[in-house]
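The structure that follows is given in the form of structure tokens.
As you look at this complex, bear in mind that one protein chain is not there, while each of the others sits in place.
Let's look at subunit A:
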């Protein structure tokens, strides 16, 4: 790809004999906001560390801004990394934490001061210059770490689980913050997360990873609407996944006729894609819970338990009652194995 700003090709990353990421290919455009999404241990941090230069690839190539940096030391790559643990310098004030990299560049003192203050201002920490990291809240520490990387004007900014250590309210605030910073600075950003909603909300494109490999790559829309594999579908909230055998749905516990032709090994429905109250099948309500704008049911069926969301307008079916339901073609998603 000619317009790739960051390009990883045939990248293999290992710890000793253990291969964490085998043969990864990924192109990232300039100014793009990419999410590396996947369960814990799938190689997200490893990939990020390789881009930053903290981990030397076993094989493969990393090109950034047209330059092969595979063997370039981490301190000469011009890449920012916000660590999951923030990794702030506890002995330095907020100001000196942000100024740290600028001082190493031997910039004139006036410029250091101006850039540091601007950086602190960007993340809403003006007035906190003299505080030590320990005297800041979790969210403030996070933003300080962000400012420390941003003032270096990195070619690429990497963020490892930037929201995972924050409480729910701060997480939402920080999300908006990250989006704003990215829009303002136009910096190419790669952030790691294991939370699909975070990836969907923030990213231009999502790289869904599994066992060190890319399972699926696409825009949030694509991934949300058209996951290609069982793994991707499961991650994107298609909670009812069954095998297809001719015109039948098959699970470990039994089978159910499929009302349409499906030429795929697996098929899936979101809870919201299951019709409740009408349809050719019937199931017993095991559990029912109110969720504001809809009601969540768990139905006992020949296929095992099925999760189904019903519009709130449909009268509640009590637990123990039998209700008819449908698995329509329109809301189904055909999957590869």
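What to note about this one:
Note that contacts are C-beta pairs under 8 Å (C-beta built on N, C-alpha and C of every residue); 3 or more make two chains touch, one makes a residue touch a chain; residues count from 1.
Note that in this section contacts and distances are computed from a predicted model.
The chain that is not shown carries the UniProt protein name "ABC transporter permease", picked from "Ring-1,2-phenylacetyl-CoA epoxidase subunit PaaA", "ABC transporter permease", "Dihydroorotate dehydrogenase" or "Tryptophan synthase alpha chain".
Across the entire complex, the residue among A:43, A:60 or A:80 in touch with the chain not shown is A:80.
When the full complex is taken into account, the listed residue touching the unshown chain is A:54, out of A:54, A:241, A:298 or A:334. Note that of A:152, A:170, A:233 or A:327, the residue touching the chain absent from this view is A:152.
Where subunit A meets the omitted chain, the residues involved are 52-54, 74-75, 77, 79-81, 83, 85, 87-91, 100-101, 104-105, 148-149, 152.
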